[in-house]
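This view holds just a subset of the chains, kept in their places.
Each chain carries a letter (A, B and C) given by its place in the written order, and its residues are counted from 1.
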Amino acid sequence: MGNVWGKNLQVSIFGESHGPGIGAVLGGFPAGIKLDLEYLEFEMGRRAPGQDDFSTPRSEKDEFEVLSGLFNGATTGAPLTVLIRNRNTKSGDYAKVKDMPRPSHADYAAEIKYKGFQDYRGGGHFSGRLTAPLVWAGAAAKQVLQSRGIMVGSHIQSIGGIEEPGFDLMKIEEGALDGLRKKRFPVLDEEKAEEMKAIVKKAKAEGDSVGGIVECVILGLPAGLGSPFFDSVESLLAHMLFSIPAVKGVEFGAGFQLAKMRGSEANDQYGMTEANGIEEIRTLSNHSGGVQGGITNGMPVVFRAAFKPVPSIAVPQKTVNLRTKTNEIIEIKGRHDPCIVPRAVPVVEAVAAFAVLDLLLAEGES
Amino acid sequence: MGNVWGKNLQVSIFGESHGPGIGAVLGGFPAGIKLDLEYLEFEMGRRAPGQDDFSTPRSEKDEFEVLSGLFNGATTGAPLTVLIRNRNTKSGDYAKVKDMPRPSHADYAAEIKYKGFQDYRGGGHFSGRLTAPLVWAGAAAKQVLQSRGIMVGSHIQSIGGIEEPGFDLMKIEEGALDGLRKKRFPVLDEEKAEEMKAIVKKAKAEGDSVGGIVECVILGLPAGLGSPFFDSVESLLAHMLFSIPAVKGVEFGAGFQLAKMRGSEANDQYGMTEANGIEEIRTLSNHSGGVQGGITNGMPVVFRAAFKPVPSIAVPQKTVNLRTKTNEIIEIKGRHDPCIVPRAVPVVEAVAAFAVLDLLLAEGES
Amino acid sequence: MGNVWGKNLQVSIFGESHGPGIGAVLGGFPAGIKLDLEYLEFEMGRRAPGQDDFSTPRSEKDEFEVLSGLFNGATTGAPLTVLIRNRNTKSGDYAKVKDMPRPSHADYAAEIKYKGFQDYRGGGHFSGRLTAPLVWAGAAAKQVLQSRGIMVGSHIQSIGGIEEPGFDLMKIEEGALDGLRKKRFPVLDEEKAEEMKAIVKKAKAEGDSVGGIVECVILGLPAGLGSPFFDSVESLLAHMLFSIPAVKGVEFGAGFQLAKMRGSEANDQYGMTEANGIEEIRTLSNHSGGVQGGITNGMPVVFRAAFKPVPSIAVPQKTVNLRTKTNEIIEIKGRHDPCIVPRAVPVVEAVAAFAVLDLLLAEGES
C-alpha cells in the first residue's frame, strides 16, 4: 500500500537506497509504443547525481534493465518493468542513523511506523534515489504523449530566494521547452541562473543547503480531461507531486497569488482566436493554469512545486538518541547535494507526464 | 469515476445545484459511533449561505436526511448515506449560461467534456453547493476523530491580501480551535478581521470578489500515518483539498517559504520534552507541518489552502457564444458571495478530517 | 468499503431493508444516454416480489426517484443516483432475531463484525432487497450496451434438481433472449418449467425452500476485453456475481464439466466462418464460454451462477441465544420466497451488464 498509483495506467515502485536494486512496474501501458532507449537514458541522466556542482557530465549513470513488457523494441501491453541495480552501496556505519534520527528526514517517522524494521541505510525506501524509476516511468509516458502532440517542460523558477519570471503562458512554445530540457541547469534567464548557482555554492561551502521552486507546463492537452470532484486534474497532479520527497507546496496557474486578487483580475475571460487559419475559443489570460472546475480547458496546464532545502547538512544539529532517550548533537558527514532542485526538474516532469497519460487513457484515448 | 474517494473509508458524492438533491454515501464508516445530529447541523450551518455579510444567523439551512447506516442513534457499519434536498431552485434563464461560458467557471470545460449534456443550471454538479455533503461527511468523521483525541481546526489566514499571523505551531491548544469553530468569521486577530471584512464589503459594493487563504491544523494525530510514496499524508490531503472548487494552491508546514530557506533554518531538530510528567521526543520547530517522509511525526499537522476569488462577478466580462462563435459581453446577475473563504473553512476541515480518518482506518486503528 | 465496485464505471450501493430507503450512485456513467424509464421500471418489475407463486402481475412495485445525473431525459456524465423508498416496513418483533441468529443468514457474522450495531431488521443491509438498486444500475448499463449491439439474456437452468438444457452457444439468437426477458418464469423448455414450479410449490407447502441455477449469456461483446491477470473477464464477472446474496458457485463455459474432459474434447478449435458475406474467425465450439486467457474472444460469453435455497424457512431449526449462550429452536414466520431463482434472473443480468460496461469503458470505448 502506498507504492501503487494510477487507475488505467498504474505504477508500482520498489527498492531501497542500499538494497539490491530499485525499479518500477507499469501496468496498463499501451501496446505498440516503440520505446526510444536513448531518450530514456537521457532523461535518467538529467536526474542522476553529477560530479561537480552543475555543469560536468556525471561519471556514473543509472543503468537500467527492462525486465518485461518490451518485445522487438515495442511495448507489448503487458506490464513494463524496469530494474536499476544499486552500485557503490558502501553501507558504512549506518547504525548511528538508526539510533539518532536526522532532523527533517523520514528517520523518526519510519522508526515509529515500521517498528524499527525499516532499512535505514541511506534513507532506505525513502531515499530520493527512488525517484530514478519514477523518471524512467515518466520518460516512457512522455514518449506516448509526444506521439499525441503533448509536451511537458519546466524550469527552475527559484533557488534560495533568487527568482526568475515564470513562463509567459500566452506565448510559450514547444521549442523553448525543448531547449530547457537540454540544459543541465534549466532556467529561462541565464543571469538569474548565475545568481542561483552562487547561492548554492555559498550554502555548500558553509555545510548548508537551499530549497527552490520548479515550474512546469504541459502543452497540447485536449480540453475535457479530469473528473469532478475527486479526480480533478489538480487533485491528481498534486497527489503525484507531493509524493516526491521534499515537495511541500503545489500551486496551479497563479496559485497563491490568486488569494490576493479580485475576481475581475483573476478571471480568465474568453475570446475567439485565430491560429493557423482556425478560429478557436481561448482564454485571454491563464490564471487558472489551464484547469477550470478540475477539468482541462485546452490552455497550457501550468503548476509549481516548492522544494524544501535538502535536510542532510554538515552543520551540527540537535537530535535525540532513540534508545537512551537522551539529547544529542548530530553532524551529517559525506557528500550531499546542497540543492536538489536542478535534479528534481525531470522528476516533476515525470510524475506530471505519468498522471496526464493515466487521465488520457481513462478518457478512452487508448 | 471521480465522485469516489478513499481506501478503507470511501465517500461517493452526487447531485447538482438545481436537481432534486445532493448527498453522499460513506462506505466503511466504523460501526457503533453515536452520531450527534446537532453537531452535524452546526457544521452544516458553518458552510450554509448567510443572510448578511458575516454576522447574522442564516435564515435557511441545509436540512438533511440520513437514508441509511444509522440505527438507534448509532452507525451500523453499513454505508452511511445523507440526502440534502434542493429548495428554492428557480432555474430562471439558464439557457444563456449554456451558450456563453462564464469566465473561470467550469462551464466551458464541462461543455467539452460532457458534449453539451451537462446540467448547466447553477453550475450543476460543479456547484460549490456540492461541498455541503462533504461538510456532512467530514463532520461525521470528526466525531470519530474526537473520540480518539484528534481535533481539526482552522482560521482565515488572509482575504484579499490582508493577512493575519498563522498558528503558533509549538503552542496551539484545543481550546483555541474550539473557539474558532464557534466564530462566524474565524480569525485569530479580531483587528485583522475588521480589515478583511472591509475588503470584502468594498469588493461587493463594486460588483467584484476577493480570494483568500485558510490555514488548518490537526492536533493529536499519532506518528506513523501515511505510506511512501503515493499515499504520503501530503498527497492524500492535497488530493482532497484540490477537489474543493476554487482551491488553487496547497502547502504544508512552512510550505513555499521553505523554498527560500536554508537547511539549517528549515530543519526541525529533535529534543526530549517533558509534558505531564512524560518524556517525549518532539521536534523543536515544525516547519515540516507534522509530516516527514510523507508520514506523520506526532507534531501538529498544518497546511494552507489558497482560494481564488469567486468567479461570479457583476462587472462586465468578455466571453464567447459557443453556438455562434462570436465574441460577447457577459454580466452575471443575482446574489453571489463576494468572498467564499469564511464558508470554505468548514469544507477544508471536512475533507481533512475525512482523509485523516481513512488513513487511521487503513493503519488498522478500526 | 465493500459498497463500491468498478474502475471507470463505479457503483456505490446503500440502504437497509427497513430503513428510509435503498439506492445506488453510478459514477462515470457516460453522458448523453437517453434513459428509457419504462425499461428501467420493467426490469425492476422482473425482480420485484409477486403476489402469487409465479404468474400474477405484482401488486406493488419499487418506485424509484432519480436524484441526480439525469437532465432533459439524458444522462449528464455526473453521478447518476437512484433512490427507492422503503414502504410497508412493519419492523415487528425483530428483537428476537437480534438474539437468535437465523441459520445460514448473515445474522451471526454481522453480529460479530459490527459488534451488535448492525440494523438487524429484515436482514438490514444484507437483505436481498439491496439487489433492487443493482437491477436498476444494470438496466441503465444495458441501455448503453444495447446501443452498441451488446445483449445480455438468461434463463433458469435448474430449480431443486430439475434441469433444462443450457443455451446452444453456437446458435443462440437475440430474439430468443428477448423472449426470455418477457417471461415471468424464464425457461427454454416449458415442460421443464412446469416440473420446476411443482417442486417449488411442494417445498412451499412444506414450509421449505429450494435452490437453483441461472445461466446467462452476453452476445455481441467485441474480442479483446479483460486484462491479465487480475482483471480477467472471469475474475470481474465472478466478483460481481458472488456479491449477490445466495450465490455459492460460478462457472464459465463448460465450467466444472471441463474438469472431467480431455483437452481434445474441451479445446475450442478455430475455423473461418462466413456470416452475412463476411469471413470471420470463430471457434467451432464454445467450451471456453467466450473467454480465453481472461480476455473475450468474440464468441458469446456464457456463465452460470448457483443459488442456495432461501434460508428463511418455516420448519423448526436449531440456533443459539447470543446473550444467554443457550441452545434454542427457531421458527421463521412470515411470507418468504420458497425459491428466489426466478427473481434472481434480472439480478444476474444486471451485475453482468454493469461489469461488462465498466470493461468497455476501461478499454477506451467511451
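Everything that follows uses one rule, which is that a residue touches a chain if its C-beta (ideal position, glycine included) is under 8 Å from a C-beta of that chain, and two chains touch if they have at least 3 such contacts.
Just so it is clear, the structure is predicted and the values come from calculations on it, not from any experiment.
The complex in this file is a homo-oligomer whose displayed part has 3 chains and whose full count of copies is 4.
Basically, only the chains that are shown with their structure count from here on.
For the touching copies chain A and chain C, the fraction of interface residue numbers used by both exceeds half; the interface is of the same-residue type.
Summary of the copy comparison: rotating chain B onto chain C for the best CA superposition needs 180 degrees, to the nearest 5. Chain A and chain B have Cα centroids separated by 26 Å. Rounded to whole angstrom, the centroid-to-centroid distance between chain B and chain C, based on C-alpha atoms, equals 39 Å. Computed centre separation for the pair chain A/chain C is 46 angstrom, with centres defined by C-alpha atoms.
Counting partner chains per residue, chain B has residues 1-4, 7, 13, 113, 125 touching two or more of them. Every residue of chain A that touches chain C in the complex is listed here, in rising order: 7-8, 28, 78, 227-228, 361-366. Partner chain C is touched in their complex by these residues of chain B: 1-4, 7-10, 12-16, 19-23, 25, 27-28, 31-32, 65-71, 74-79, 81, 83, 113-115, 117-119, 124-125. Those residues of chain A that touch chain B in the shared complex are 1-5, 7, 13, 101, 103-110, 112-113, 125-126, 130, 134, 158, 160-161, 203, 208-213, 223-232, 234-236, 238-245, 247-256, 258-272, 279, 281, 283-284, 287-289, 291-298, 306-313, 315, 317-320, 322, 325-327, 362.
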